[in-house]
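Remarks on the structure that follows.
The complex is shown incomplete by one protein chain, all other protein chains being positioned as in the whole.
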Amino acid sequence: MIDLVWLIPVFPLIGFAINGLIGKAFSEKAIGWIGSLSVGASFVIAVSIFLELLGMDPGSRSVQKVVYTWIISGDLNVPIGFLVDPLSTVMMLVVSGVGFVIHVYSIGYMHGELGFRRFFAYLNLFVFNMLILVSSNNFLLLFVGWEGVGLCSYLLIGYYYEKKSAADAGKKAFVVNRVGDFGFLIGMFLIFVTFGTFDFTQVFSEAHAKLAQGGLLVTLITLLLFVGATGKSAQIPLYTWLPDAMEGPTPVSALIHAATMVTAGVYMVARCSILFALAPISLSVVAVIGAATAFYAATIGITQFDIKRVLAYSTISQLGYMFLACGVGAFATGIFHLMTHAFFKALLFLAAGSVMHAMSGELDMRKMGALKSHLPHTHWTYLFGTLAIAGILPFAGFFSKDEILFFAFERGAGFWIVGAVAALMTSFYMFRSVFMTFYGESRVEPEAAHHLHESPPIMTVPLMILAVLSLVGGFVGIPILKGWHVFGDFLAPVFAPAEAVLKGEHAAAHHSVALELTLMGVSLAIAIAGFFYARWMYLTEPGAAQRMVERFPGLHKLVYNKYWVDEIYDILFVNSIVRFSQFLWKMFDDAVIDGIVNGTARIARGWGAVLRRLQSGVVKDYALSILVGVVFVIGYLVLR
Amino acid sequence: MEAVLFYVLAVIVTVSALCVVFLRRPVHNVVFMILAMVSLAGLFLMLRAEFVAMVQLVVYAGAVMVLFLFVIMLLNLGPTIFQADAKSARWWIGAVLALGVLTMIGPVLTAVIPRAPQIGAPAAVPEMSNTEILARELFTTYLLPFEIVSILLLAAIVGAVILARKRSTGATKG
Amino acid sequence: MITLEHYLFLSALLFTIGMIGVMIRRNVIVILMSLELMLNAVNLSFVAFSHTLNSMEGQVFVLFTMVVAAAEVAVGLAIAVAIFREKGTANVNEMSLMKW
Amino acid sequence: MIPVPEINLGGILPAVILGIAGVVVLIAGLFIRKGAITVPAIISVVGVLIAGMANGPLRTANQESFSGLVVVDTYTWFFNLLILLATGLTVLISVRYMADDELRLPEYFVLLLFAAVGMMFMVSGNHLLTIFVGLETLSMSVYILTGVLPGNQKSSEGALKYLVLGGFSSAIFLYGAALLYGSAGSLGLPAIMKYMQSGNASSLAFVGTGLLLIGFGFKVGAVPFHMWTPDVYEGAPTPITGFMSVGVKAAAFAAFVRVFFDALPAFQADWTQILWMVAFLTMILGNLAALVQDNIKRMLAYSSIAHAGYILVGMVAGNEQGTAGVLYYLLAYTFTNIGAFGVVALVGRKGEANVLIDDYRGLANQNPLLALVMSVFMFSLAGMPPTAGFVGKFAIFGAAVSQGYIWLVVVGVLTSAASVFYYFRVIMKMYMEVPDRTPARLEFDPGMLVALGIAVVAVLYIGIFPTTYLDLALKSVKPLF
Partner (left out) sequence: MENASFPVLSYTTFLPLVGAAILLFINRESRETLRWIALVFMLADFAVSLAAYFMFDSSTATMQLVESHPWVRDWGISYKLGIDGISLFLVLLTTFLGPICVLAAWNDIQHRVKEFLISLLVLQTGMIGVFVALDLFLFYVFWEIMLIPMYLLIGVWGNPARRLYAAIKFVLYTVVGSLLMLVAILALYFMAGAGGEGYTFDLLKLYEFPVPTHAQYWMFLAFFLAFAIKVPMFPFHTWLPDAHTEAPTVGSVMLAAVLLKMGTYGFIRYAIPLFPNAALDAAWWICLLAVIGIIYGAWVAMVQADVKRLVAFSSVSHLGFVMLGMFAFTAQGVEGSIIQMVNHGLSTGALFLIVGMIYERRHTRLIAEYGGISKVMPMYAVFFMIFTLSSVGLPGLNGFVGEFLILVGTFKVYPWYAVFGATGVIFAAVYMLWMFQRVMFGEVTNPKNLSLKDLSGREFVILAPIVVFCVWIGVYPNTFLKPMEPSVKNFIQVVEKKRAAVLDLEKAKQKSAGNGTTIAVTSSLETIGR
């Protein structure tokens, strides 16, 4: 079965081909189901591979499958090849599974849209690229998927291309990602010149030998790779594209900008765990950036009113958690959170989408409220998602996030505090969104009000599936009890080498159950605190929020405007470069170079104009010039 | 004796040449031109080139100069102000350059001295007159150029004819 | 004693005068005369050389020169007449339709 | 009594035939009705053809005749051929022109033929006297032909300028000859060479050489002796301009090369220096001044100055390849320029009208083929492959490079790059602009068609398959080395 791994990406590709090329012939339903089932098929295969993998003994759970050699040039040899190991399998499962659900959801959500076919084609293309990304066995192929998903996100964000904001957002996403990719590219070059190959297993197995631990080279490599990660996974400083990305259709936000693509960075860092392990500096950079992002994004999330933007910032912040996990060396945990996050964040987005659906596209929570009664399913599913992300026992988010906080604490209390505060804010703004949307008194505009309706089952069923997942998803990683952390044990072999290195680094973490339990309690308390604070502010005491704002107007303004980072970037990079280019074009190209070119021509003609004047037309002047010649010639001959 | 003769002729030639160049009336120019020709003929005689001297008198001083005279009459170029570009720099530059050439060539001319025998040395074949020798040369060795020149003259005649016959429309074309 | 170079100097002088004439006169006719002067100067050198070298070649050359000169004068005058008919002037400075 | 002179007509037969043809035309002119020019034209062409046949055997000949006044060798043969080509083509392109310009004179052809005769003696002359007489015959005829246009002041003015300056330069040439005679004791080229080789050459001889150089420089139109060229070219009847630009130039160069390589190799180092300078100035001035011309005849005049410059580079190179290059170049240039002037004459329609470059606007629409032909000539002049002009430049510059005159060649190529501008300007007008007024119909006649046909085919053919002709050129210069 593992030999058929290549089928996993191929199915969506086929779906893309069918819908893209001959889809015009089909009905909307057909197109939708072709798209969905192609992904479903991949999921089936992924599952079977997963099972097969379980059958093998943990040590040997890493299989490579090369389809053909892509590029051969000199000593460069890049195959189209797949690597099946626990990590990639998990990713494939998540991508294809969540992907499938979201596809199905989209059938309902996108119903009647003009570019229905285009949408599904792009979506399949995305899944294809994403699967390539997670299943490739070498950096270059990973980079292919990496760029590919970027492209699809560009296309899908710009799906409503007639909206300027949408098109801009798409472009912004692509360009910012390119900036990250630039770092990634350079990192790959360094890897190539060091190892002479892009192959994962080869690189990682030789890493210890070829790279001095904590050496400059490995630090450089990992940092560059991390730059790529920050681009893809919307971390400081390259996160700005993600909020704008919400211009895309909601399923896209769910699939690409919550569940899968944005986590590619995390996956890549985890994939390169050994390299990062060898570079402590980079690790701490990752951790710091992760923590900072988690905190920073959360603060912004508090103040937003656009429901999708709230989710977007929460996504950024959650991704911060994942990087924090990787940064503190708990790669498995990072992936764990990646998975759970995929479940509940997708759920949240889809639910939000369902709300929009009902509200005929309204996103502003200030125009919602008391939707509970109209959208029962949406409501409880959204609530599940919120509970999960807020980290309420026993929802999935609790386990993963708590684990992250635990490892952060082990690494340093500072990380833990930041994480905890972020968690508090998270639960606050998530419940805030719940209350503003589903509870309180309705602020819905009348004309929107009278056709409020629950979404069709094709949309709600996926919601329920995801809701269940975000409820039970955490149980695969129950801490403390030995052997109950199935997930971690499954991934363990992948991260073993990194673990080894790290263990060698700082003394073995003393697993004191007491500490762990306390931390659990604290984080649970935090979550609940957030819940109550939100409840107080947005239900029992409406207007409290307003008072808050009035108390710290400056702070609020700052946060509400996302710290004006976009504006600053515009001034710093965009405008300045455009200006400078203008200058180059007008001044240098046209003035200087062409000036010289045309100048030469003009000088030549000028001389011509001068010389022709010698031709006075008077015969005696001609005789004179002959005479001059005579003088010179004779002079030369006589005086020589 | 010889020397005196030479200098007299030389002076006449030079002066009349200067007059040709500097006198204002074309008629006077012609007259002095003739004078120059004649005295040149004298110099030729001194150099034992009788035939050349004769031709000089007949063809030049005779035919050519008369032709000049005719034309001047024809166009009745009466007395005009001294027609040199006194004002223009052309005058000076031209004169200076010409003199420059003279001053440069002058010294060179001395270069031949060692090979130059005294004037008055006997001609190559004394028993023959200069004319005879010339004739012989002309009709044996130099027969070809002699024939070519006939073509040249023919061309000149034809040309003179058609040019003179050119009816003047006065209007310039093109 | 009159040596070869006396003659040569004289001819060079005449040649120069002729050149000056061409250079400074405006009247076509006179310019043609100056040309004749130059040719005559050359003739003088030729004859002088031929006499010194005891070779007839120089004198032969002189004869041809004279013929050429005569032809040239004839044609030149013809053209001058034609132009005078058309423009009513014999001043070369006014003959500059074509320039530059 | 006078001994019978040594006479050997064989060597000079072509010239003799041309002379006879000229006389025949002259007499025929008396009998045919006034203004009929076809018959004279035909006679002249026939004369040229016969002369061409008579020229054939000279290819292998190599002897001096007429007591060493002329030498008949491959070199002579080559240039006779060139002269005959130039003359014949000129006759062909003249007919229509004359018909247009009430210039219906049989004498026109007479003078043309006589000019050719003069040229032939110039190229075969082995004695400065022959060369001088030939030169004067040529000049005399061309003076007249220049001024032949009735009631056209430009024409007369051009003739006068040409005559005055021509006389001036011949005087200088003669003076140089005199000085050489004085020092060498004879004017026969072999004698001069012997004297020069003897080593104790007097400085008189140097000056004489210089003056000769100036005389030739004038005839080929090299800076600073070039001033007559534009005016005379502009004033002269277009076909005659063409004739001058190729025939006279070729003959002058022929004599120039023969005298300087045959008689004065001893001074080569010195006169090469002068020629280097002259070539340098000529290329630059010719091309730059041509850039700003609006009258196509004048533009071509300056361009012919520029080409004289390129040819001089070949002389500067001074080795066999160089001189062979000169010969090939002249051959290529003959076809090209006669062709170009043929087109100019054709487009001129009514004689000297339409000689501005702007008059070529939209020619490609009116007559694509003619435009194409003209373009070919322009490309050849600009030295673009695969035309003859390119191979010519290639040969000459190659020779110069092989002798290490890199900078001169660099100047050459840069100036020819500049020349591309004004040659392409003509093409631009023809193809890319529209006439402001609809131009009169073009009237072809067989002569013109034949001439243009020959020219364009030749330009392309000897451009693409130059081997044979380069061999010829190389063989033809052998006698000089």
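Letters A, B, C and D mark the chains in the order given here, with residues in each chain numbered from 1 onward.
One rule holds for everything that comes next: a contact is a pair of C-beta atoms (placed from the backbone, for glycine too) under 8 Å apart; a residue touches a chain by one contact, two chains touch by 3 or more.
Note that this is a predicted model, so its numbers are computed, not measured.
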**Study point:** Which displayed chains the hidden chain touches across the whole complex
**Key:** A, D
Practice item. Among D:10, D:52, D:386 or D:479, single out the residue that touches the unshown chain. Key: D:386
Check your understanding: Touching the left-out chain: which of A:182, A:305 or A:533?
Key -> A:182
Check your understanding: Which residue numbers on subunit A touch the omitted chain?
Key -> 68-76, 140, 143-144, 147-148, 151, 154, 158, 161-164, 167-168, 170-171, 174-175, 178-179, 181-182, 185-186, 189, 192-193, 577-578, 580-582, 584-585, 589, 593-594, 597, 601
Check your understanding: In terms of residues, what is the contact footprint of the unshown chain on subunit D?
Key -> 276, 364, 368, 379, 384-386, 390, 394, 397-398, 401-410, 413-414, 416-417, 420-421, 424-425, 427-428, 431-433, 466-467, 470-471, 474
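Just so we're on the same page, only the chains that are shown with their structure count from here on.
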Practice item. List the centre-to-centre spacing of subunit A and subunit D in whole Å, with centres computed as mean CA coordinates. Key: 79
Point to revise | CA centroid of subunit B to CA centroid of subunit D, Å | key: 30
**Study point:** Mean-CA-position distance for subunit C and subunit A (Å)
**Key:** 98
Exercise for review: Give me the residues of subunit A that touch two or more other chains.
Suggested key: 612, 615, 617-621, 623-624, 627-628, 630, 634, 638
Revision key, fill the gap. Subunit C touches at least 2 other chains through residues 8, 15, 18-19, 22-24, 31-32, 50, 52, 55, 57, 60, 64, 68, 71-72, 75, 79-80, 82, 86, 92-93, 95-99
Point to revise | Residues of subunit A that touch subunit C when the two form their complex | key: 612-613, 615-620, 623-624, 627
Exercise for review: Under the touch definition given earlier, write down the residues of subunit D that touch subunit A in their complex.
Suggested key: 160-161, 164-165, 168-169, 172, 203, 206-207, 209-211, 213-214, 217-218, 224-225, 227-228, 230-231, 270, 273-274, 285, 288-293, 418, 421
**Study point:** Touching residues on subunit B, where the partner in the complex is subunit A
**Key:** 85, 90, 93-94, 97-98, 100-101, 104-105, 107-108
